[in-house]
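What follows is a set of notes on a single structure, which appears directly below.
A single protein chain has been removed from this complex, and every other one stays in its place.
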Amino acid sequence: MSFEMFLFYAFAFLAVFSAVAMIGFVRHIVAAAMSLVVTMVSLAGIYVLMHAELIAAIQILVYAGAIVVLFLFVIMLLDLRDGGLGPAARGQNLVKAVGVGGTVTIGTLVVASVSGVFSVNPLVESLPEGFGEHRALGIALFTDYALAVELVGLVLLASIVGAVILAKRKID
Amino acid sequence: MSIPIEHVISLSALLFVIGVVGALTRRNLIVILMSIELMLNAANLALVGFNRVWSVTAEGAARYDGQVFALMVIAVAAAEVAVGLGILLSLIRNRDSLNVDDASLLRW
Amino acid sequence: MPADPQWIEDALLRWIVFVPLGTALASGLLLAVFRRTLSSSLVVWMSCGSVFASFGLSSLSFAKLVGLFGEVPVDDVPPRVLIDTLYTWVGVGVGNSAFSADLAFRYDALSAVMCLVVTGVGFLIHVYSVGYMRADTRDDGGLQRFFCYLNLFIAAMLVLVLADNLLLMFLGWEGVGLCSYLLIGFWYGDRQNAYAGSKAFIVNRIGDFGFIVGILLLFWSMADAGQPAVSFRAIEAGFGSVASQTLALPGWLGGGEIGLATSIGLCFFLGAVGKSAQLPLFVWLPDAMAGPTPVSALIHAATMVTAGVYMAVRLSFLYEAAPGALVVIAWTGGVTAVFAALLATAQNDIKKVLAYSTISQLGYMFLAVGCGAYAIAIFHLVTHAFFKALLFMGAGAVIVATHHEQDMRRMGGLRKKLKLTYWVMVAGVLAICGFPGFSGFFSKDEILTSVFFAHELPGHVALYWMGVATAGLTAFYMFRLLFLTFHGKTRLPRGRRGELDDPEDTMMWPLQILAVLAVLGGIIGLPQFWGDRIGVAESNSLGHFLASVVRLGEPHALDAGVVAQLVGGVLAASITGFGLAYVLYISRPGLREKLEPVLGVPRRVVARRFYVDELYDAVFVRPLVIFSDRVLSRGIDAGLIDGRLVMGSAHAVRGLAAHVLKHLQSGLAQAYLLLMLAGTVALLAYLVT
Partner (left out) sequence: MEAEAFDVAALAPLGFVAIGALVTLMLEVVLSRRAFVGEGVDPETRLVARARIGIVLAFASSAAIVLAMYAAIYQFELGFETAFGPGRPMLQLDALSTFATALIGLGALLSVWLSITYLPALRINHGEYYALLLLSTAGMFVLVSAVDLISLYLGLELTSLPIYALAGFNRRRLRSNEAALKYFLMGAVASAVLLYGMALLYGATGHTDFTGISQGFAGGGGLALSGLALVIAGLAFKVSVVPFHQWTPDVYEGAPTSVTAFMAVTVKTAGFVVLMRFLVLALPEMGEKVSVLLGVLAGLSMLIGNLMAVVQDNVKRMLAYSAVAHAGYLMVGFAAGTPEAWTAVLFYLFVYLFMTVGVFCVVIALAQGGREWDSIEDFAGLASQRPALAAVMTLFLLSLAGIPGTAGFMAKFYLVVAAVDAGQIALVLILVGTSMVSFFYYLRLPVVMYMQKRRQDPDAETSSSEIVVLALCAAAILYFAFFAQADPFGTGVRALDVAGRAADFLH
């Protein structure tokens, strides 16, 4: 097993573990947010392994940096007690969780095995110079995908206006 | 040697399913939001992973469809969280509960 | 088959429809948008005038049709059809089957007859309504609204009978249903009326389902054969090529094959059953009597309910190719005739007697259609329009005179007070009972004669005897009505006995005109046999006139003996009915009490309408809603309303939604998510495997 592979599995384990922790067994909502951060960061690690360095950086900046902080702000703002998770999960939930998780997983597996989901093209071994780095991706973004960038701008504008109008304390 | 794409996609599928289960079972709205974020992340992982497969054109030039898509998704995810938390705050002002089951005035 | 007609463009036709339509729209617009209530005399003049204008235009077109203005005598030219094409209404190039439907009116012999009846009788009823609505104390200043609906109805009915294609006909078909609904529920504030209005509309949905499926089936099969068509002309020309095709029945219907023509014919007939209140969809018509009486006369006796008969005759070329469908029609008509006549004998509400009588007479018409005697069906349609409108309006006069008393048990002895009303009612009763020489005599006699000779029809002898029995029952319940209302001692409450008099003249003179028509109307279709006897050279002019549209059967080999047998049978039955009524209600009223224990069970059966409603309840409703107590208890609650077939299935639908499906919509976001994701997984599984 190469070092790369080892890193991948380590990150993968971390990501899955903390994801399960987030939805499963943390006691406090801040802990849930922290688990999410761990997942995000692990994914960033995997991105690096996939030659997507810029994405990895942005993943950490935006997700771990901005989004989770936003969650934390709201949590603080609400001043939640009892860990903020409300009443402990009832047995019913467990049944549901097992049922849903099982169904979906089995469904996915069945689909995968029956149809050979994973039969995609082999990986390209020799990547061009500087693949996935900020320069190459930046050029792509502002040439081929310029329109998409503009659109993302509009999406962000819309979300800001929407969030403000909904969350502002007093609007009259 | 590099990581087999099958493993990446499996990881992504697993994370997606965990996100789904979270969104379906947790009662706390903030955790549900986080689960949705997890689902988006899983999709991003798949996009970036698949970009590894489709990384060059026939002429050998680099292709970034998946990575650019992933970038866009990250931005959109931020926007979505902002709106989601806004809705959550306006809900909390009227009724002091973060439990999703309490939002069942509208039914039948 | 009739000769190929001569088509004449005539741009005047559209105005037959547009004049009443325009009046209705103008008055409605003024009322709704500008909130202008016109003075009642203006409203009256406008609406009656527009219908009269329409009648005038119809007569003019009629004159053109028969060549009154022509250079050549009628007999020498091929039959004419006036046609007025406005523009292409619908046109789609669908694959191999581009088709188009014009907004076009067609005035041939059949349309002419219908058109004249609708506008002519319609005009008389309009005039009558003026007096009726004026006399009506419940009226809340809705005169303008009432006449607006009434005109709209006339316009829709004219669209129906003048339509050149099935789509336009369907427009009129739905239009009359809508107006009927508006008019039944005219006196709002009365929940019963609102309910009756909805019921009429909803029952007709079932029929309309058949109509639409029929249109689609016809269109589909014709397009498949490369002859897309929606106009009657094109369908008639091209239907021959598909008539012999068959459809494979799906497995759950038992497999096998059914003739295409038969299935299309049955679909259309389902539409007719709904509109013309035949078994089993008749339940709405008696309830529709909640509307104002002129409405009952116009819509639920003279015009709209005959639309089903008109449609069947219009599509006679189709039914000619579908003998199976004709058998169903004949039997439905025959059974309905006798069934509704039985029900009529047990009614105490004067309008309900007439309502069941209408159903029964419509059954006669379908019986005629089923025998292939289309022209005779139309003949009876016309005479029925005369005498049934007369009877309804006479009943309306009684109702107005007695200040809204409809129960015959509280009438009696009105003969001396309402003299004129009495005599016109006598004319109507004699006409419907087939008193020799009166209009109903000839038309009914003709129908029974065709049934008698319809050897190709399975069970035609039984049908014939059912027709005779119906004639006897008709005489019984009509004379019962007459005797209970006008003879004997008055049973009116004391307070209402003073100053009883015939209503005002605007109500009475339409009645007198209709009385004359009811007596003499038989002339237009005077059968050959009787024409020869009294020395009229050109008898059965209606039949000859219609020959350009429908196939006339071979004349029956009639000799005096057969005719004596036929007429004698009917007359004997009618006289028996009359005699029974006379004995029970005039000479020996005490006998009724004595007979009560003997007749108790059958009488109760009839009075409960043969437990039809209960039967529907048991067969359709309860199994459907067994899982829902609430609906079940509603279903058992027999005091609620009748007509469980329709309202019962409505309840079943409601029950299904309210008690089963509703729980899916629990209001819990995560439950929604679960279903959504389950759907996604199902989609995934389906697509991938």
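As written, the chains take the letters A, B and C, and residue 1 is the first residue of each chain.
Please note the rule applied: a residue touches a chain if its C-beta (ideal position, glycine included) is under 8 Å from a C-beta of that chain, and two chains touch if they have at least 3 such contacts.
Small disclaimer: the values here were computed from a predicted structure and weren't measured.
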item: Visible chains that the absent chain touches, using the contact criterion stated earlier; value: A, B, C
item: Among C:Asp10, C:Asp108, C:Asp164 or C:Asp208, the residue in touch with the chain that has been omitted; value: C:Asp208
item: Chain not shown: contacting residue from C:Val327, C:Val426, C:Ile575 or C:Leu673; value: C:Leu673
item: Hidden-chain contact residue, picked from the options B:Ile3, B:Ile18 or B:Val68; value: B:Val68
item: Interface with the undisplayed chain - residues on chain C; value: 28, 31-33, 35, 87-95, 97, 103, 167, 170-171, 173-175, 178, 182, 185, 188-191, 193-194, 197-198, 201-202, 205-206, 208-209, 212-213, 216, 219-220, 223, 650, 653-654, 656-658, 661-662, 664-665, 667, 669, 671-673, 675-680, 683-684, 686-688
item: Contact footprint on chain B, counting only the chain that is left out; value: 9, 12, 16, 19-20, 23, 29, 32-33, 36, 39-40, 42-43, 46-47, 49-50, 53-54, 65-66, 68-69, 72-73, 76, 79-80, 83-84, 86-88, 90-91, 93-95, 100, 103-108
item: Positions on chain A contacted by the hidden chain, ascending; value: 111-112, 114-121, 143-148, 151-152, 154-155, 157-159, 161-166, 171-172
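Criterion: only the chains that are shown with their structure count from here on.
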item: Between chain C and chain A, distance of the C-alpha-averaged centres to the nearest whole Å; value: 69
item: Mean-CA-position distance for chain B and chain A (Å); value: 6
item: Residues of chain B touching at least two other chains; value: 20, 24-25
item: Set of chain C residues in contact with two or more other chains; value: 674, 677
item: Contacting residues of chain B [partner chain C, same complex]; value: 20, 23-25, 100-101, 103-108
item: List of chain A residues in touch with chain B within their complex; value: 2, 4-5, 8, 12, 15-16, 19-20, 22-23, 29, 32-33, 36, 39-40, 43, 46-47, 49-52, 54-55, 58-59, 62-63, 66-67, 70-71, 74-75, 77-78, 80, 84-87, 89, 93, 96-97, 100-101, 104-105, 108, 112, 117-118, 120-125, 127-128, 131-132, 136-137, 140-141, 144-145, 148, 152, 155-156, 158-160, 162-167
item: Touch list for chain B against partner chain A, complex; value: 1-11, 13-15, 17-22, 24-28, 30-31, 33-35, 37-38, 41, 44-45, 48-56, 60-62, 64, 67-68, 70-72, 74-83, 85-90, 92, 98-99
